[in-house]
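A single protein chain has been omitted; all remaining protein chains appear in their positions.
Up next is subunit A:
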Amino acid sequence: MGERTRNVIDIVSLTKRYGRTVGVEGLDIGVGEGEVFGFLGPNGAGKTTTMRCLVGLLRPTAGRVRVLGRDPFSEHLRLAPSLGYLPGELRLYPELTGRETLRLLAALQGAPARLQDELCERLSLSGADLDRTVRAYSRGMKQKLGLVQALQHEPELVILDEPTEGLDPLVQETFYALLAEVRAAGRTVLLSSHVLPEVQRTCERVAIVRAGRLVTVGSVAALREARARKVRLTFADGLGRRPLGAADRWSPAWHGDQAVLMIPPDRTVAALRELLALPVRDLTVEEAGLDEAFLDLYRNGMVVRTGPDDQNNQNNRNRGTPP
């Protein structure tokens, strides 16, 4: 990301509360121009709240949000022409046809929907489909319509909340191709997803949030480097589950005489020294899959150092200069 010239999205200490409920708390994220940025977290982590703050639907309780240099809430009218947004739970007017829906949203956008026909064709939304009322659409067809309305006016920044939900694998491939084209055109994408291979495939950097707080932000490659080691121990004495001493902090999963632990890489050697004092018959150590690494982060809120890039980002922000 060394070529980034400015942050398209700048979130500083963002807090959003709904009464006593915390949506997000003290969130700091910067997304550079031309970047495809992933936003990961379990349900209720604060992803959708953050995205709604970015498009001006929600007013932050505290902190600062800038999108394309503008405040999304107070400068909404200036910012919105440059935005494309797909909500996580896409709700459409059931009595309108697909075509009427796209026309309405294009009219409100106030910009020519140059890509509408091409997008419909590529996403397999036929003319007959578009002439049916949305009430008759499947989840996948609604999602296709949602993608068309988000991209049809060639927005500078595309914000997509769970974009591949309900799409079949073929259409997902088309979506990935579209995403690559958006990126190649130098436009920016913020994408939230539960589908980790999708993030791995499409995003350069990701932020992981849990319970409204940022767990980590960094490049996908760095997260893969930092992922835990999966240690599998098989005991020889047939006594089954037993205390593992200090290693119990890694919440071992037991299957008879076998225990599986996810241990952070910098603690693996020390943990193994202790574990090998037990009557171990077999031992395997492997890198955790990316899915497991993310899930571990979700569960434990473990902070992972993901490389100098993010530290630079933070320092630059503190100095008030772009990364």
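Annotations for the structure displayed:
Following the convention adopted for this analysis, contacts are C-beta pairs under 8 Å (C-beta built on N, C-alpha and C of every residue); 3 or more make two chains touch, one makes a residue touch a chain; residues count from 1.
Note that in this section contacts and distances are computed from a predicted model.
Chain not shown in the complex: UniProt lists it as "ABC transporter permease", one of "ABC transporter permease", "Oxidoreductase", "Rod shape-determining protein RodA" or "Penicillin-binding protein A". Considering the whole complex, the residue from A:Leu27, A:Val55 or A:Val182 that touches the absent chain is A:Val55.
Contact with the chain that does not appear here is found for just one residue of A:Leu83, A:Val148, A:Leu167 or A:Ile208, A:Leu83. Residue in contact with the omitted chain (choice from A:Ala62, A:Ala107, A:Ala236 or A:Ala253): A:Ala107.
Although one chain is not shown, part of subunit A still touches it, namely residues 52, 55-59, 76-77, 80-81, 83, 85, 87, 89-93, 95, 100, 103-110, 149.
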